[in-house]
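With one protein chain held back, the other chains of the complex are shown just where they sit.
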Amino acid sequence: MPRVRRGGAFRLFVVDHVGLVPFLLFILFPIYFMVVTAFKTDRELYDLQAIPFWIRDGVSLGHFHHLFFKTNFWRWLFNSLVVSFVTMTVSVAISIFAAYSLARLRFPGARSFGIGVFITYLVPPTLLFLPLTQIVNWLGLIDSLWALVLTYPTFLIPFCTWLLLGYFKVVPREIEECALVDGCGRLGVLFRIVLPIAVPGIVCAMLFAFTLAWNEFLYALTFTSASVTKTVTVGVAAEMIRGDVFHWGGIMAGAVTGALPVVVMYVFFLDYYVVGLTAGSVKG
Amino acid sequence: MAITRRRFLSTTGAAAGAASMGWLAGGVAPAFAQRRTLTALALSLFVPSGDERLTQIMQEFGKQANCDVRFDTVKVTDVPIKLAAEATAQAGHDLVNVWEAFGYLHRNNLANIEDVIDDVGRRYEVYPGHKATFHIDGHWKVAPWYWLSFVGTYNTKHFKAANLQTPKTWDDLRKVGAELKKRGAPVGIAISNCTDSILSWRTVMWCYGAKEVEADGKTIAINSPKTAEFLDYAKRLYSDAMTSEVLSWDDAGNNRLILSGKGGWVHNPVSIYLAAKDKDMPITGELGHHEGLAGPAGRFAGTFHHGLGIWKFSKNVDLAKDFLRFLYQEDKFNSWIAAAKGFCMSPFKKFEGHEVWRKDPNLTLLPKEGPFTRPQGWPGPPTQYIAAMDSKYLLPNMIAKVVGGTPIKDAMTWMEGEMQKIFKETL
Partner (left out) sequence: MDGRRDAEDLQGDAIALATAGRARARAAGRSRGFRSARRLEAITGVALILPALFWISLLVAYPFAMALYYSVSNTVVGGGSGTFVGLANFTALLDDGSFRQTLQNSVVFTVSAVAAKAVLGVMLALILHRTLRLKRLIRGLVLLPFVIPTALSTLGWLWMFDSLYSVITWTVNRVVLGPIGFAPLEVNWLGSPALAMAAVIVVNIWRGLPFFAVTVLAGLTAIPTEFYEAAEVDGAGRWGRFWHVTYPLLKPILAVVVLFSTIFTFADFNIVYVLTRGGPQESTHLFATLSHALAFGSMQLGRGAAVSLFMFPVLVVVVALQLHYLQRDETRHA
């Protein structure tokens, strides 16, 4: 934190906090609005005289009650959690090896492979999923959560690899090279030297991977059908948008509840997250 | 791909599967437990009890046919994605919910089912709209399931206050609507990128004698004096009776206009009334329906013709046909129509006197629309070319151009040009 001697730190402090207000309004108002909508009765929702961002007729738990007890919501939440957790773990593990290899080891084609991994990101998923359905079918995984476990890493691995690549590059080479000289193998160096230093970066990659998997919609829609294999995003949309009738309260209740586990994770790991991004990206 | 485990999971519900990681494999059956499973996919119906009743009927059938059953739903706009994915993978559900042009679009992947429908059609008398939509290249490709009755939905309070009669013709509507708009209760038909917009305006277009293609389904006929007359009407209806709200609507825009109490009149299925009734909203008592409107060329009604098709690549084609026969038993189909609360109209004349419509005075008029319904693309069939036009929302866009100030002639020429590009393709 730089300090300002002349002019007064207090004035700056005020300026900063006032400057934050429009940003927070912009970011939080829609979320606040979604929460309010989730707690409103349908009657009030469609009342033009009501105040849109305030609850007049009393808080209603009806939408939550419907979501929690009349649908498979808990099952969807559980599916989302497990799929996100498994794909996050697998993708980060694989990406650690790939990123380390790209960051540190010299071999022919290293750079073009790095760019190649990134370019798979440019392929629009809007169409990719059609032929991907064929593969999933050949593997006999249609309508199984394994299909998601298998396909999510296709977009998580490139993302995590690039994030970790940046991070590994800033681990001082000297430490590694000393360990190598002392007879430690490459894998030994990775596990004993690099990984402990890289913990914040890895946590950061895990958070990102988890969020991306948690928010995924298209693959989940395409590869699973039964209500018991749906994820939160697909399940809530299927249940709350019925023909040309949108159950706004239910949609918002689903969105808000569905985001809670991720929010908890972020709050828990926030410090790691910021530090992780730091080292990973500044020089990468 | 039959399994007992999945059934166990679905019956035990939420957290039960948590005990083992085996649940991840939801769809992969242990070899020793192979048992047929009949699956069906549909849009999540506006009336949940309709979906519940269909699930029960499937379960009853499963008991009789000694198989497992599963009925899956996704939101309406996601159904085309699921259909495309299943057709690409040549695997998926056995029975799928298709409507309008999706029968033609997937005609090569749907099994012929005249051995079921010919008999049903003879017994119950199927409406011509469904036949034109799903009887493709000389074969029944899709089983008629239901259609949606688009009627005039209006707010009786506003009509009374202005001392107005319900309209009988589209021109009446313009006059009534002008009065309503003055009193702050506008009329609304979406002029935007949504399917309701296409369907409602096509209805008006037919009533004015205009058409997009000839009966052969290939000859472009949009650029005509009749279309000019229709567009002139549309332009006047918009400026006299509507507000610019309609330019942004999705399929639910008109629902919201009426439910807010502000709207005077919209063209929609009865979901608005049923939703208000279901949620016990104060406006319920003020809502009224009236029969479809006529134009200079007569009375026609666009609708969504829904059906159930059987994928050719399904491993259970015969089982699925047996299920259709089971569903079309008089008592079963009657019970499903009752569960759908009058929202889903019977494709067969036989059921049009069902009590679900008789007992609610606001619904009695619905079955009367049956003889006026036409498939999208009429006087031609709802082919893949019509689907291509609709995926680009050509009709609403032509109208949007006109109400935005583009000369009628130019707008027609524009749409004709777009259609020529589409009809040049091999689809």
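Each chain gets a letter, A and B, in the order it is written, and its residues are counted from 1.
One rule holds for everything that comes next: contacts are C-beta pairs under 8 Å (C-beta built on N, C-alpha and C of every residue); 3 or more make two chains touch, one makes a residue touch a chain.
From a predicted model like this one, the values you see are computed outputs, not experimental measurements.
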{"item": "Contacting the left-out chain in the complete assembly, out of B:40, B:74, B:87 or B:308", "value": "B:87"}
{"item": "Which of B:180, B:194, B:275 or B:363 contacts the chain that the document leaves out", "value": "B:194"}
{"item": "Where the missing chain touches chain B, by residue", "value": "80-81, 84, 87-88, 90, 105-106, 108-109, 192-194, 244-250, 253, 256-257, 260, 262, 384, 387-388, 390-393, 397, 400-401, 418, 421, 425-427"}
{"item": "Chain A residues that touch the omitted chain in the full complex", "value": "1-2, 4, 12-13, 16-17, 19-20, 23-24, 26-28, 30-31, 33-34, 37, 45-46, 48, 51-53, 94-95, 97-98, 100-102, 105-108, 110-111, 113-115, 117-132, 134-135, 150-151, 153-154, 157-158, 161, 166, 169, 172-174, 177-178, 180-181, 186-187, 211, 214-215, 217, 232-233, 236-237, 246, 248, 251-252, 254-256, 258-259, 262-263, 266-267, 270-271, 273-284"}
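In the analysis below, only the chains that are shown with their structure count from here on.
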{"item": "Touch list for chain A against partner chain B, complex", "value": "42-43, 46-48, 72-75, 78, 82, 86, 129-131, 133-134, 136-137, 140-146, 149, 218, 221-222, 224-229, 234, 237-239, 241-246"}
{"item": "Of chain B, residues touching chain A in the complex", "value": "1, 6, 9-10, 13-15, 17-18, 23-28, 39, 41, 43-48, 70, 72-76, 78, 81-82, 84-86, 88-93, 196, 251-252, 255-256, 259-262, 268-269, 271, 275, 279-283"}
